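Some chains have been omitted; the remaining ones sit where they do in the full complex.
Read from first to last, the chains carry the letters A, B, C and D; within each, the first residue is number 1.
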């Protein structure tokens, strides 16, 4: 179980992390953030393997993962 | 001489530029002088988009102005940015689904209207801008509702489906505002 | 049939070009004039012309050279940095007596600056940003209707005098929409025969378009020909608008977008009881020297306002009566003088003692 | 044992001005990661293009210069010649590198300047609002090809990388893409190699990166990645060209 953090107000809701998470562990929030986007949020902390794919595809570098 | 200066502001996807265009075209169709000035370029990519519209009985001198007669504000960042760009006794319409302005001062006439919510109820969220125009029309009565409908037809010429939903959005906004006016 | 539409300045200039019979457009994208290029891309091929998005501004101006050499009405457009790249080409067109229309939708400089409106390219347009002693006719619209009318006129003037005509717009005027009334079916104005055009030497001696001459005095001769043409244009093609100047004690001089704001200021000054008027050069070259001289003799106080740090003001000073006091106010880099600032400067100038002739 | 992932040191902690899902953001990060990895932040000089990445200097924590549209390689040439011990790279869009900058690109390559070039091919002019790029695909609609690019009129998407590979002065040319995690990792490897080449004095190294512009492709970011795989890669075949 990895510690994965998505910086909500930095996220632009592009959906790439959501599309590529092998665990389908990321979804779009229903509330918009400060910038007006619907940011990505983790579905369940426990399911994350820390594989880093979400980090890899994120254009905003708003995901941080500690193993 | 009538001269009405309007600012429409919101996020990139909310159709604020189109909203301004519809306002300007309707003015033109009623024989007035009109002017529409967008924010443009890299400004847009960041966050808010906005445009200024002037409708006047006579020739329009300056295309820029410091204070608007009316603001139609579609979201929160735009409210923060523009709330001081309005003259005393000016009209401030705020999309209360996404922002809210307390009418703290007597300086302004503030109308918090749930534009996006009305549009969602219509099944077409992106018509929130047209709802806003409807509200504005009801409050300012500068232009006939029928002219505005024709302007919508003109702008959306190619897309019939959009025309009908936007006409409904216009009316919904208009009636919402009339109700609001009466209830006050 | 007359049409009345809401249209941006950029698109109006595109439509005007097509109405004027422009058959070849080449351009390279740059903000804030992209709507013009896009308009040409969409409309020109449909209406019998050729559109090319060139690989650069340099290429575009040289395509224009080729098109003009063939006798076609032709145009390119860009904004400040792109216009700088066209300077060599403009000098070539001028030296070869080739008509062409160039549109500059000015933005904030120097360098990359930004895309906001500015009037920092007045010198470049009127004095020659390219090399050698040449001139362009420079037209400065102040509304969308005029963006259309003057662009159309530019084609006519270019052909009449075999010269490059520039329409000097700016980011605000290019992006802004106003009402345009026009008749798309009106035939192109002022078409002339072009016996010098390169259309194949069929039954006539071969034609050559060029600005180089090998014989030592031939380049000077070509220059004298150019100068003669420029004198002719100066005597015939000056345009300017005067507003509320008859009884004025102060004249504000401004062009383009700036003149709109200046007009607002002049009207406000009048409301305050200050007898202000507006003199708006429509042709920046030829500059309305006589008009400025005449007005300056009467008003004694002139305020020049520009979206620059003082370019046209030099021409005003050169033309104005030595007895008149010429003041200046300008902002640049995206800063646009406001009505309020103009009024403030006007009031300062009015109370200022005669002092040094040059404010 | 997993590893940790986080913002590279060479990438400033600010929001970018890029649209959601834009490839520039990913590529900026890759470049920053490599700068960190190679430990060259204090001796790297970047040359930003005129294009959506015009203010890349707001993102990378290295010395950086603007260059006039298309002229990044002329600017970089002087920088590297004067400071051979520095690591100098350009980051350029397709319009910048392969349209207005064609001559500067080809001649810097031909001179064999010891530079690293990151060439972002998004098949469109992003910054100016979605006009045709030299790399726009046949049939692709843009604001200046409203009916789609017609090869008989506008020509074929230009294969500038293939042309450059032909030049004796060029050391390495590779085409990669950003359309998925695997591809991004591969792009990272290629960009890294292009930096290493320079540090080893090997000469002109260019990496062409196929990158998403969801905004002017009128696609979601995900659809954009798919479009790269299905359309762009058919024309711009990834791989090592030299």
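Here is the rule we use: a residue touches a chain if its C-beta (ideal position, glycine included) is under 8 Å from a C-beta of that chain, and two chains touch if they have at least 3 such contacts.
Quick caveat: nothing in here was measured; it's all calculated off a predicted structure.
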item	value
Formula for the whole complex, using the labels of the chains displayed	A x2, B x2, C x2, D x2
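In the analysis below, only the chains that are shown with their structure count from here on.
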item	value
Chain A and chain D, separation of their C-alpha mean positions in angstrom	26
Geometric centre distance via CA averages, chain D-chain C, whole Å	38
Where chain D touches two or more other chains at once, by residue number	18-19, 127, 129
Residues of chain B engaged with two or more neighbouring chains	41-42
Touch list for chain A against partner chain B, complex	32, 35-36
Residue numbers on chain C that touch chain B, as the complex places them	4, 6, 31-32, 114-115, 171-172, 175-179, 257, 260-261, 263-265, 267, 336, 338-340
Contacting residues of chain C [partner chain D, same complex]	28-31, 34, 37-38, 41-42, 51, 53, 55-57, 81, 111-112
